[in-house]
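I have a structure here, written as structure tokens, and I will follow up with some questions on it.
For this depiction, one protein chain was excluded, whereas all remaining protein chains were kept in their positions.
The chains carry the letters A, B and C, assigned in the order they are written, with residues numbered from 1 in each.
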Amino acid sequence: MTEFLQLLVIGLLEGGLYAMVAVAMVLVYKSTHVVSLAHGQFMGFGALAFWFVLVQLKMPIVVALVLALCFAAAVGWAVERFAMRPLIGQPLFAAFLTTFATFLMMDGLFQLILKGESASFAAYLPLGSISVAGKPLPTTQLASFGASLLLFAGLAVFFRFTKVGLGMRATAEDHQLAQSTGITVRSIFSYIWMLSTVVATFAGIALANVSDIYFTLPYMGIKGLIVALVGGLDSLPGALLAGLLLGVLENVSAGYLDPIVGGGVKEVAAYVLLLLVLLIRPYGLLGLVRIERI
Amino acid sequence: MLQINNAEVIYSDVILVLKGVSAQVPDGRIVALLGANGAGKTTTLKAISGVLRTELGEVTDGSVELDGKPIHRMDPEEIVRLGIVQVMEGRRLFEHLTVEENLLVGAYMRKDAAGIGQDLAKTYGYFPRLSDLRRRTSGYLSGGERQMLVMGRSLMARPRIMLLDEPSMGLSPLLVKEIFRVVRAINDEENVAILLVEQNARIALSISEHGYVMENGRIVLDGPSERLRENEDIKEFYLGLSDKGRRKSYREVKHYKRRKRWLA
Amino acid sequence: MWRPCGIFDETYRQDMAIVRTPLRWGVLTVSVGVLLAAPLFCSYYIVSVLNTLAITVIAVLGLQIVTGYCGQVSFGQAAFMAVGAYSSAILTEKLGLSFWIAMPVAGVITGMYGLLGGAPSMRIKGFYLAVATIAIHFVTMWLVQHLEITGKSVGLPVSPPQIGPFAFDSDERMFYIIIPVMLAMTYGARNIVRTRVGRAFVAVRDNDLAAQVMGINIYYYKLLAFFISCFYAGVAGSLWAHYHGVCHPEQFQLLRGLWYIGMLIVGGLGSIPGVFFGVILIRALDESVLMLSPYFAQWFPWLGTAPAAGLGLSAFGLVLALFLIKEPRGLAHRWEIMKASIRLYPFAY
Partner (left out) sequence: MRTRWIRWAVVVISAAFLSWGLFPGVSWAKEVAFLDLSDFTGPVAGLALPSSFGIEDYLKDVNAKGGIDGVKIKYIGVDTRYDVARALSAYKSYARDPSVVAMEIVSTPVGKMLQNLLRSAKFVCLVPGDGEFQAHIGNFWPWGPTYQDAFAATIDWVLADWKKKGQSGKPKIAVLSWDNAYGREMLRGGKEYAEKQGVEVLPSELFPPGSLNHDVYLTRLEKAGVNYIYVGGVDPTQTNVMRDASRLGLPKKIQFISDYWGPSALGISLHPEALEGMVVISYFLRGDEAQNHPLLKRLWTTYRNQPADKMNEGYGMGVGAAITLVGAIKDAIKRVGADKLTREEIYNSYQKVTGLSREGILGPCAYSPTSRRGSDVVKFYKVTGGKIVPITDWVKTPDAVSLHKW
């Protein structure tokens, strides 16, 4: 039983990180109906910017965070302005593929900057472990998990209680209607992309805190996509729930099934879960089932 | 005063929908726009509110002017800011938002928090039913409630001119009466000019002061509502009465229409 | 299909013809002839590029049927190719069948497997289906890496096709298997999409509800589309395995499946010539970046050779993004416009 508990907790911690990645994607999808593959790179570049200011320029952590977030917002703005806006009204798959092209473009630069090495800001952020019920839990992951919960709460408040949040939700439902009620849909798109790259940067920093900045970091984007789908592409609570679920499932299944099938269950668990969820609940766990009145 | 001068609208560069439409909506008045399906009424409204451009349509000739300033090249959100609000056909709501959130979206471009609060109370005053439903997800409302909500939402923008597209469609006679009572009240109390597009000519002409009749992308007839109500053709086609005052069969109407008395 | 004014089909035969005019017959015969003679005057490298192109065209043709015509987006084409490649390898190496039997059988096996891939389409559509096929990709590749029969992560060696003692063991020889198969498959695809089945596909794509109301069993047609598409993938996979002489799980990565969709969009959805445009454009772009990558080092000496070579990836992404922004409806769309403007020259309309 203790073993199960340990797997559960580790899974929850890992899942919190997945959820954060997914939230950034859900934000974009909700409003613009574009599924973005580029978010993995936004994480990578966000973490890289944070690392650059913190470790290379040796600035205080707050400055680094603020600068990294500004950088992320600028990237988000640019992507929306130059890649997404010209595609408004065009097939959605063209937009999807453009985000993929953006991913490739940024991937080349990312690798160019890293040159095969890894970058870490280990010395600045909490390391070590806290003993909970006799089991050592990683503080890096705890800190990242806490940050993702905070971020999530912040987003919920933002959408529920602010005017821009309301505008974003309205835009998400019906672009034309939103426009005819006086919402500037184009600037909402711009804000959404900026918000989502900022969230992706948070996720990138949290991830890099756990496993350093390495070429694999942007590929976490695929995990995020799966989590977003399991939770429902347009549901923020769904992203959180699915992230946690996936994290737990991966660790528990690896814990119990690996010895039976000879290893490697962790990498396939996510996809099996996704298939099952899509077959049982096609719009994801908490995704909006389109309200259709007859 | 809103003025449409000889506006011509083309969709996707090829389909000519409005072939030179002129009309005007004086401040604080109710103006009715009548016509059969596909006559171009909704397109006229879209040309005014600017929504046209999101549907690959374009005003290619003529102009739409508000107080003498052309507005047909503006984005829809700018036009809303000028005080022209369209209540779109089909009662489109933000279905996953609650009733109150829908109303607040209507006031999105306003900056005065206190005024928004007052207007919210006022809207609930016009539509007491909405006040009971304020926390309800709007997608589950009934047709009449939806109509109230879309009108309430546009009221929240504190408009000068409201473009009302087929408010009576598919509603029971009692509800229609109620809706038009509120339309009247809005016009009287808020001094909002209303451009009303309707199939139900009887009611439209009874509350409006001026009427336009459209056919095939053109205005074919206009005049004060009382005069239109007395017009033989209006009676014939829109009120469904023949010159002898009895109901006519559809076949006769078509036959009669082939003479194209109105074609300009 | 757009046609110039004044051209009508007067007989049923004319309406059904694939190649419509003598001029087109001429152009087609000459270009097929030139293509088949390519190894005589092209370099080894070009021949190998043509081989890869042709295999890719087969896989993407299948994708065009399921995605472009039937509207079911599939990112799993690479995994389906893997199924085809492995079944062909197992059939020839472990069961001793000849390649000529193994290739179509591998196609059918993959088609059957594709029904599994198409199963979720009963419940989901659009992007959800697309990502479900990503999941199918990973589950398939995981199985390939963990099953005994597929040689686990080590892969399987495959011998070249043979007729009697004559082995198709070089690029030039394989060319004469790959290209005819590709031509036949293209002809097949062209035929499928203009029959009753093809029209049903288009109906399902454009409005599945309306199609259902009209009496089209949409689920049957979706599965059929998946079967056909995977048959194509299986044949492509079989050719791929025998051409390369080896099956290895890492040959069939998710990126490949994404690229196939990319080629489809760049070429134009719902158009058979579009497949050729897309495949050729993306491959040409990729090849030129690959060829130029050693020169990046000369242009950006301060980066060093290896990182500068990596810059090719960025250049590739940039060109692709620009292309998509400028021509999101694909090259086939542009092709139709160009044909029309040539026909109408010198008048604008």
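Just so it is clear, contacts are C-beta pairs under 8 Å (C-beta built on N, C-alpha and C of every residue); 3 or more make two chains touch, one makes a residue touch a chain.
A quick note: this is a predicted structure, and the numbers were derived from the prediction, not measured.
Participant: Just to verify: which one of A:76, A:108, A:224 or A:282 makes contact with the chain not shown?
Facilitator: A:108
Participant: For the chain not shown, which residue from C:37, C:101, C:147 or C:255 touches it across the whole complex?
Facilitator: Once the missing chain is taken into account, the touching residue is C:255.
Participant: List every residue of chain C that touches the chain not included in the displayed model.
Facilitator: 43-45, 48-49, 52, 145, 152-155, 157, 171, 244-246, 248-251, 253, 255-256, 284, 286-288, 290-295, 297, 304-310, 312-313, 323, 326, 334
Participant: What does the interface between chain A and the hidden chain look like in terms of residue numbers?
Facilitator: Those residues of chain A that touch the unshown chain are 3, 6-7, 10, 13-14, 17, 107-108, 111, 115-120, 122, 127-129, 136, 138, 140-141, 207, 210-212, 214-216, 219-220, 251, 254-255, 258-259, 262-264, 266-267.
By our rule, only the chains that are shown with their structure count from here on.
Participant: Go ahead and note the Å separation of the Cα centroids belonging to chain A and chain C.
Facilitator: Roughly 32 Å separates the two chain centres.
Participant: Residues touching two or more other chains, restricted to chain A: which are they?
Facilitator: In chain A, no residue touches at least two other chains, as defined above.
Participant: Write out the stretch or stretches of chain A touching chain B in their complex.
Facilitator: 89, 163, 166-167, 169-170, 173-185, 288, 291, 293
Participant: Spell out the part of chain C that touches chain A in their complex, as residue ranges.
Facilitator: 73, 119-120, 123-124, 127-128, 131-132, 134-136, 138-139, 142, 145-146, 254, 258, 261-262, 265-266, 269, 303, 307, 310-318, 320-321, 324-325, 328-329
Participant: In the complex, go through chain A and note every residue touching chain C.
Facilitator: 35, 82-83, 86-87, 90-98, 100-109, 111-112, 115, 222, 225-226, 229, 233, 261-262, 264, 267-268, 270-272, 274-275, 278-279, 282-284
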